[in-house]
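The structure under discussion appears below in the form of structure tokens.
The complex is shown incomplete by one protein chain, all other protein chains being positioned as in the whole.
Naming follows writing order (A, B and C), and every chain is counted from residue 1.
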Amino acid sequence: MENKKSVSKPEGKLAVLVPGLGAVSTTLMAGVELARQGKGAPIGSLTQMGTARLGKRTEGRTVKLGELVPLANLTDVVFGAWDIISEDAYQVAVRSGVLHDKHLEAVKPFLQGIKPKPGVHDAEFVRRIEANHTKATKTHRESIEALRQDIRDFKKELNAKRAVMVVCSSVETFRPLPEAFKTLAAFEKALDENSTDINPTALYTYAALKEGVPFANATPNASVDTPALQELAKLEGVPVAGRDLKSGQTMMKTVIAPALKARMLGLDGWFSTNILGNRDGEVLDDPAAFKAKEVTKSSVLDTILQPDVYPELYSKYSHKVSIHYYPPRGDAKEGWDNIDITGWLGYPMQIKVNFLCRDSILAAPLVLDIALFLDLAKRLEWRGIQEWMSFYFKSPMAMPGLPVEHDLFIQLTKLKNTLRVVAGEEPITHLGLDYYGDDLPLAR
Amino acid sequence: MENKKSVSKPEGKLAVLVPGLGAVSTTLMAGVELARQGKGAPIGSLTQMGTARLGKRTEGRTVKLGELVPLANLTDVVFGAWDIISEDAYQVAVRSGVLHDKHLEAVKPFLQGIKPKPGVHDAEFVRRIEANHTKATKTHRESIEALRQDIRDFKKELNAKRAVMVVCSSVETFRPLPEAFKTLAAFEKALDENSTDINPTALYTYAALKEGVPFANATPNASVDTPALQELAKLEGVPVAGRDLKSGQTMMKTVIAPALKARMLGLDGWFSTNILGNRDGEVLDDPAAFKAKEVTKSSVLDTILQPDVYPELYSKYSHKVSIHYYPPRGDAKEGWDNIDITGWLGYPMQIKVNFLCRDSILAAPLVLDIALFLDLAKRLEWRGIQEWMSFYFKSPMAMPGLPVEHDLFIQLTKLKNTLRVVAGEEPITHLGLDYYGDDLPLAR
Amino acid sequence: MENKKSVSKPEGKLAVLVPGLGAVSTTLMAGVELARQGKGAPIGSLTQMGTARLGKRTEGRTVKLGELVPLANLTDVVFGAWDIISEDAYQVAVRSGVLHDKHLEAVKPFLQGIKPKPGVHDAEFVRRIEANHTKATKTHRESIEALRQDIRDFKKELNAKRAVMVVCSSVETFRPLPEAFKTLAAFEKALDENSTDINPTALYTYAALKEGVPFANATPNASVDTPALQELAKLEGVPVAGRDLKSGQTMMKTVIAPALKARMLGLDGWFSTNILGNRDGEVLDDPAAFKAKEVTKSSVLDTILQPDVYPELYSKYSHKVSIHYYPPRGDAKEGWDNIDITGWLGYPMQIKVNFLCRDSILAAPLVLDIALFLDLAKRLEWRGIQEWMSFYFKSPMAMPGLPVEHDLFIQLTKLKNTLRVVAGEEPITHLGLDYYGDDLPLAR
Partner (left out) sequence: MENKKSVSKPEGKLAVLVPGLGAVSTTLMAGVELARQGKGAPIGSLTQMGTARLGKRTEGRTVKLGELVPLANLTDVVFGAWDIISEDAYQVAVRSGVLHDKHLEAVKPFLQGIKPKPGVHDAEFVRRIEANHTKATKTHRESIEALRQDIRDFKKELNAKRAVMVVCSSVETFRPLPEAFKTLAAFEKALDENSTDINPTALYTYAALKEGVPFANATPNASVDTPALQELAKLEGVPVAGRDLKSGQTMMKTVIAPALKARMLGLDGWFSTNILGNRDGEVLDDPAAFKAKEVTKSSVLDTILQPDVYPELYSKYSHKVSIHYYPPRGDAKEGWDNIDITGWLGYPMQIKVNFLCRDSILAAPLVLDIALFLDLAKRLEWRGIQEWMSFYFKSPMAMPGLPVEHDLFIQLTKLKNTLRVVAGEEPITHLGLDYYGDDLPLAR
């Protein structure tokens, strides 16, 4: 393809700034450092392990994604964090119980060096955590100023040329989209009035956008996908993505639902239950926090299955999602899904999926990819919604008017084809007629 | 797209000829008739229920596949069958226990009207069935002649303009590719010599190709994907597809394996076990027959996971497949899969899938689609391997030199994009940058 | 054993009277009639299928329970019912979707003949049902009188010598034991005052006891196991049992928990989730009704595992039970349990149980047994709590001061040994030393 996109090289350090120094973010940090030490492979990360086939199948051209487009190198990644608890990254990692002792020991000094800056906290939004490390600011405007100063300080302290922010803090209690989030003007006014509708995550978002820092939201909290903050993102020319990482059960849902649709099998019901015992689970034990998660978890089926296009198959299924805080499970979240499907002439069948996963192990590489791809987008001078990054989110964003894409395989095709065309390569259509010459002629 | 392919209309009746009047084929026949009577929906069939989105997402153009390309109408489909047991389709359907009484009763006269012609049998290849309805032919050449005559007779009796053959007979005992199948010349010689290497399925195949009848193999038996019979298919200009329908557990495998690869999660092992209690299961209880099935079931992982491209992730997994004849299950085959995966830094996780399926309910719509698409291919004057139909098979075919595609989603993309270009539409790449105008400019 | 208990013969008809003509009770009625017609076996019923071994193992004496003690014969069982909906038993059975058409058709006239008398209803206790068939009574006292009259009428209409009542009505909303239930005096006063604390089930109970009719409670509703109504039962000399049938998931729990304890394996957690889609599930969708069920479902573990006796093993496990109304499941309730156990040196293991059951199919034979055993107890002149019937209940009764027994196997031993001694046979201890003569001498 002639129209290869020119993109600046990723020079110098890239600061990955995370509100929320918890299980996910410390697993990310430990893993990046272990990978740098050659003591652990960054499995699960497309930017580190992924490849793309280029050209025709017979050319045998397959390259690493990092060779296709210029991504920041792991050796250039540095970390900064905020938290409302004062523990350093090592203390958090030990308490979270995600990593084995031998992994923790290998990166102990590195993690101990990562100390959070005080967080912006609101006990109405996060009710199950005893905060001990919060900013003394009195107003939303003061909090934003403090966060913006933190960002500038982080860049200096970490000697970073560029920064991205990925919110990894606790799930906040849900409320239906407040007026304050409907336009940027309303939002600014609500800031001025210290409205209690404004959640801490929104303040981090606002600060990042104002600093021109690419931003993603790994949580189900209200943030950059609200109209107000989308407006700001466009205005400031910042690339953004979110909301809520698609890691375990929901990821599998966006795999199996497309399979059912591929095979034109009907759906009578999908029941999903989850047990988890980490701090995220403890926070989700608050019904108002669970509500936020339930919302992002529930939306995926309809957009994949297209009940409007396939009313006979998908117009009346039951969909239930439940999450239970169950301490024996620790970070080893477990999902059980029962899927009631129908086939030929309406005969019922069942698929049951039991996923014994590890929450933070699945999430960490996604955060890494998001950070590196956002940085790429910034260097491409792309701004606003990065639809091609839908792959990473339970509730991804698309332009108003476009359907949101939840199908994991379409998301991956979208992502890889985007990278291909950025690199001046042909997108792949999986059409293969031409290999067969006269046998399968397209036109005659 | 300018180069729309001109394709002749499907005029008159289409005879679907099936060696093997068993659970799958009678479920197909009953279902087609029930659908025609408006008493059952052809769920699971892409040709009947599927759609394709055309053009840009904002155009809102979504059409039924049958509107995109000219497919034979269900009302024009007629059936002929061979079997080595003399039961008519109704008797078989009742014995097979797939359909409810009310469905069976609604199509009783229709099914009773479908009486098999005597089959070509070899007790060395199918050892668990007491044949009572076989041809009296003495030599392979005689058998072929009888089958060719049957085909011509079927067309007359059924008043059909066109025919396709889909083999749905029992699994034959496995043997590594005999010399006789390596070239057409060797095959012809083996026919002349009445070689015991030639299995009945191969004789049906040969007869169909010689009659210019599009051919597919829904079983794991040696057939049109052997070099000898591929040669014949090209020579005779007949479109062909196979082998072994991808219906239940293997279908799910080609869904979940791509998901693991999409997410760059490693694989330590995949254990699949199956219990089924229908006649197919009884035949598979013969270890030599099971071997044939094991071969088609085992190949899928490697080609999807590409151990050569991803050695860190996929070069040393265990893959075990077992099938057990277990009468309580009847046609309601059940699969249990345990999948041992690894994530970030090598931490292990597990996915377990329990699929309570119905064998023939899953298979019947696939046979319908295969028949209708082969008929389309014939009218397109396409010949030889129909790679775009890989979607339907456990062990699909591709040109020598091209990797076989097992990923269900790539297969579907390939199939639909093929139909799109046949219809003169753009193939879909899921690239979406252009919707975003200046926000995500490709080139500047 | 010399002290064989003399017990009167079960002469004449036995009327089984059920408040609640729903899925469970109509499945019972249909099944009893089908068994009488020789068209279905009363599987799941100890009174119909069970046996007891008598004497020493070498004697080879094994008899049917009905030969050991005199039980009413199925041919003598007749049914009466109350409901707040006017449908007859056939209409209910068809709507409930438990039985196949051929079973329903075979007993259609029989079921149509069973028409409920109007029920005593309180919309505060059963909120999800539109009642259309309720008594016009104004006060609790009037309702009781009407019910007592109904009982007398039923006996006449059904030409029955004896009657038993088994409550099979909907789950009522939960409230912690009200004062009114703490003594019989308080209860009488509450009746006089038409207290809103008195639930309909309690009124049925009161009426039965006053009529001297043996009574059992198959639901989780407050009834004969409250102190007030126990007092009445003793006073009236009526044998009673309850509460809440132990049919599916909880039954399995009382099987597996004893196994863990037998093997001295520790317990970290037990997570149970349920999906069901019948009317009972619809009623349980009301959180206040679910609460009643949750209470009876949750109590079983502690009494089996004895945390006080085994603090190292069972003093700190998590136990979660959830129920979800999920229509695709219909009456085919499904349970999924995850059990986190620990072994030698504390190493963790997991057991997962997926029970695809049928609610009413499991419950019906239990109701039959309860009715027949209560009738036996009455003829034995036994009164008050029938601890030996604990086998049938989620929340069984025992004398104040005695631990309630939940272990299914101890319950069965208790039941069968009770029948043995009633028949003048030795209870079984499974001690077998004496068979071994001098090899394993007990005393020397």
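One rule holds in what follows: a contact is a pair of C-beta atoms (placed from the backbone, for glycine too) under 8 Å apart; a residue touches a chain by one contact, two chains touch by 3 or more.
Only a predicted model underlies this, so the values are computations on that prediction, with no experimental measurement involved.
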Among the options C:G31, C:P200, C:G269 or C:P328, which residue touches the chain absent from this view? C:G31
Decide which residue listed in C:E67, C:E179 or C:E312 touches the omitted chain of the complex. C:E312
Taking the full complex into account, find the residue in B:D244, B:E334, B:E387 or B:D439 that is in contact with the omitted chain. B:E334
In the complete complex, which positions of chain C touch the hidden chain? 3-6, 27, 31, 34-35, 40-46, 48-51, 57-58, 62, 99, 103, 234, 251-252, 255-256, 258-259, 262-266, 309-310, 312-313, 342-347, 349-358, 361-362, 364-365, 380-388, 391, 398-399, 401-403, 405, 408-410, 412-414, 417-418, 421-422, 427-433, 435-436, 439-444
At which residues does chain B meet the chain that is not included here? 268-269, 271, 273, 275, 317-318, 320, 322, 324, 326-329, 334, 336, 338, 340, 352, 354
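The definition used in the following text is that only the chains that are shown with their structure count from here on.
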Maximum distance between Cα centroids and chain B occurs for chain C
In angstrom, rounded to a whole number, how far apart do the mean CA points of chain A and chain B lie? 38
Residue numbers in chain C touching 2 or more other chains? 354
